[in-house]
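So that we are looking at the same thing, I have put the structure below in structure tokens.
Removed: one protein chain of the complex. Kept in place: all other protein chains.
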Amino acid sequence: MKLSLLAQAISLEFSGIDKEVTSFATLKEATSSQITFFDNPKLLTDLQNTKAGVVILSSAYQEYLPKTSQALISDNPHLSMAYASVYFAKKAFDTSSPAHISEKCFISPNVVIGSNSVVEEGTEIMPHVTIGANVKIGKNVKIFPNVVVYDDSIIKDNCIIQAGAIIGSDGFGYAHTKMGEHIKIYHSGNVILEEDVEVGSNTTIDRAVFGSTIIQKGTKIDNLVQIGHNCEIGQACILVAQTGISGSTKLGRNVIMGGQSATAGHLEIGDFATIAARGGVSKSIEGGKIYGGFPLTLQNEWLKTQAKLAKFFKKN
Amino acid sequence: MKLSLLAQAISLEFSGIDKEVTSFATLKEATSSQITFFDNPKLLTDLQNTKAGVVILSSAYQEYLPKTSQALISDNPHLSMAYASVYFAKKAFDTSSPAHISEKCFISPNVVIGSNSVVEEGTEIMPHVTIGANVKIGKNVKIFPNVVVYDDSIIKDNCIIQAGAIIGSDGFGYAHTKMGEHIKIYHSGNVILEEDVEVGSNTTIDRAVFGSTIIQKGTKIDNLVQIGHNCEIGQACILVAQTGISGSTKLGRNVIMGGQSATAGHLEIGDFATIAARGGVSKSIEGGKIYGGFPLTLQNEWLKTQAKLAKFFKKN
Partner (left out) sequence: MKLSLLAQAISLEFSGIDKEVTSFATLKEATSSQITFFDNPKLLTDLQNTKAGVVILSSAYQEYLPKTSQALISDNPHLSMAYASVYFAKKAFDTSSPAHISEKCFISPNVVIGSNSVVEEGTEIMPHVTIGANVKIGKNVKIFPNVVVYDDSIIKDNCIIQAGAIIGSDGFGYAHTKMGEHIKIYHSGNVILEEDVEVGSNTTIDRAVFGSTIIQKGTKIDNLVQIGHNCEIGQACILVAQTGISGSTKLGRNVIMGGQSATAGHLEIGDFATIAARGGVSKSIEGGKIYGGFPLTLQNEWLKTQAKLAKFFKKN
């Protein structure tokens, strides 16, 4: 899309040399044909080093922009980015081109596989599965009926996806107008399931805004679990049923999340941490310990407190 | 169905002039060809003013029935209604008649659209979607793969429904016998998604017993959310993942429900209220405030109480 047309479409002023803009990316990763935005002062160094062709930002920060980048000035760069994102949204689940399917696969009747997707040998795809475009599915993967895998997902060797799971749906991301409307941020990222991951039935894993939501090797996810956009789940984690992981949270390796546990967004959980059932993680925690309760504490402290509490208020 | 046959089928005595009964409705909305029931003394005025052709009620209230309505006397009108409801249940997902689909739509392969449903221009329906009968889908709607939209639903312009979401399944409504059996109340209502609503993957929205479950304009719903029958969700609300809204609850505009939060049924939440993650709403609350905890309180009070509690029981 021509930058001049994009600027007009999202009601920003444009002056300068017009150019073609192909897609969105982060400050760090955008190249000269891409557009990005800046609204977080903590990322000032990223702004100063960006290789992006165009950056949406407020006038106060224009001086930090490299000369190789073109500015689009906005009072609310996050909102302008949301308005712009729809212009780079691809048609989803396109099937106009053929997929590349190994002859040594087992593809059931009533399966749809999108344009340019690759399915390697030994993989089995069961009825009523929908695979998007540009998806890569490795060897000896089992995809049970009625699973949906969105565009651009990568599913590595030996993964198992139980029925009804959704891999790569749009993350829950919006910018907000002064009038209280929510403007959708169209997601251009994807989901990567590394080798030996199992995903339970009707679990949902959202793709990243930019970049990837990653589930590392050997992690096992139970039924009805929610994993938000841009999460990174370490290797060999265990996520028990109905757990919810909010966006951009990182789990180390061998983390265990008990049933109906949850985390807030943008936090880190260390290697070998265990969160007991119903535990609610609202800030980053170190690994190797067993936590529980909400607000979160060490599980044995939570148990002690609850026991004392019940006794105390029976008397008082 | 003939009233005499219906009465016999549900083991109620019938005397009077026989008539054709076409369907069920509420006391307020039923017309002369419809049947309804009365078992809530608070609705006595509705009974006195009903235009229903037939009312199932206990003999104690027969005197309040208008002369235009015929009585069916029952010791347990709610249970009799449940027994009767199956006789008015339509065959679901009928495909015997054609749908009316704009030529300017994008309908993927492997899509089923039921009898007399309408799909307007610019709308995209992806593989393995099942649309029931008499559904109305507006302009520029995106329905991702493996979504199910039950009969009679209305999806207005620009809505987005992520993969695996279920719109319009039967609400969880039963009447109970003395022996502890649960008798299904067949739901005749629908779901309405107003303009610009987004529904997350594998979210479920039940249709109303009578009337409509309504999601107002611009509301955004995350993954794995449950919305019960007859709820009304105001405009521009945000419902984060794994939230549960029980039946007949009303949210005002711009209400935010945090992750894994929930409400009991038949209550109201005022405009611009925020419920923090895990908050459990068990009675009606006014708008404009931030609530949390379970039992619910103001969020900052909950945080203070939890902090004090942990300290107190460490010492005592």
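For reference, chains read A and B in written order, and residue numbers begin at 1 within each chain.
Keep this in mind: a contact is a pair of C-beta atoms (placed from the backbone, for glycine too) under 8 Å apart; a residue touches a chain by one contact, two chains touch by 3 or more.
Note that the structure is a prediction, hence the values are computed from the model and not measured.
Engineer: Given that one chain is not shown, which residue among B:80, B:146, B:235 or B:274 touches it?
Structural biologist: The missing chain is touched by B:146.
Engineer: Looking at B:120, B:152 or B:206, which makes contact with the chain not pictured?
Structural biologist: Within the whole complex, the residue contacting the unshown chain is B:206.
Engineer: Of A:154, A:224, A:245 or A:296, which residue touches the hidden chain?
Structural biologist: Reading the full complex, the residue touching the unseen chain is A:224.
Engineer: One chain isn't shown here. Among B:136, B:184 or B:289, which residue touches it?
Structural biologist: Answering carefully, the residue with contact to the hidden chain is B:184.
Engineer: In the full complex, which residues of subunit A touch the absent chain?
Structural biologist: Interface residues of subunit A facing the absent chain: 108-110, 124, 126-128, 142, 144-146, 160, 162-164, 198, 200-202, 218, 220, 222-224, 236, 238, 240-242, 253-254, 259-260, 277-278, 303, 306-307, 309-310, 313-314, 316.
Engineer: Which parts of subunit B face the unshown chain closely enough to count as touching?
Structural biologist: 92-93, 95, 110, 112, 128, 130, 146, 148, 150, 164, 166, 169-170, 172, 174, 180-182, 184, 202, 204, 206, 224, 226, 228, 242, 244, 246, 260, 262, 264, 280, 294-295, 297, 301, 304-305, 308-309, 312
In this text, only the chains that are shown with their structure count from here on.
Engineer: With centres defined as the mean C-alpha position, give me the subunit A-subunit B separation in Å.
Structural biologist: Taking the mean C-alpha position of each chain, the two centres sit 31 Å apart.
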